[in-house]
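Of the protein chains in this complex, one is absent; all others appear in place.
Moving on, here comes chain A:
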Amino acid sequence: MQGRLSAWLVKHGLIHRSLGFDYQGIETLQIKPEDWHSIAVIFYVYGYNYLRSQCAYDVAPGGLLASVYHLTRIEDGVDQPEEVCIKVFASRRNPRIPSVFWVWKSVDFQERESYDMLGISYDNHPRLKRILMPESWIGWPLRKDYIAPNFYEIQDAH
């Protein structure tokens, strides 16, 4: 099962892997972290000028970390814009993914949140630091092997 964009990438000899379609019929592609920056530039030049969202998740305990990008091609007079979903997987030991901040500027805070919650370090991000947790926090809260510290909270107050 191959989508249009996947066929286009094959035609230009770009390495990727098709992950099928999601429930809305949007094509999902997996791209290696080392190729991701150059392919992001190619997608931007192709016409995906809008990054709808970026998120990240922990795939499995002890498994990979994933960074997900939803791209849209915004044009005049189009009511069904082309969309694609990109997943980039990184190893848990050394999760490094090139930042696409210099391609789509709107990814700034979202990559910072992914860094904060899952510890994926985005190369070439201009200010990669914690955004939700305090800066001295230890650990990555949304990883599946994270153990929350036994901090005191008021639970019983009436």
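Simple rule for what comes next: a contact is a pair of C-beta atoms (placed from the backbone, for glycine too) under 8 Å apart; a residue touches a chain by one contact, two chains touch by 3 or more; residues count from 1.
Heads up, the rule we're going with is that contacts and distances are computed from a predicted model.
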{"item": "Chain excluded from display, named as in UniProt, from \"U6 snRNA-associated Sm-like protein LSm5\", \"NAD(P)H-quinone oxidoreductase subunit M, chloroplastic\", \"Ras-related protein Rab-14\" or \"Subunit alpha type-1 of proteasome\"", "value": "\"NAD(P)H-quinone oxidoreductase subunit M, chloroplastic\""}
{"item": "Residue numbers in chain A that touch the chain omitted from display", "value": "134, 136-138, 149-152, 154, 156-158"}
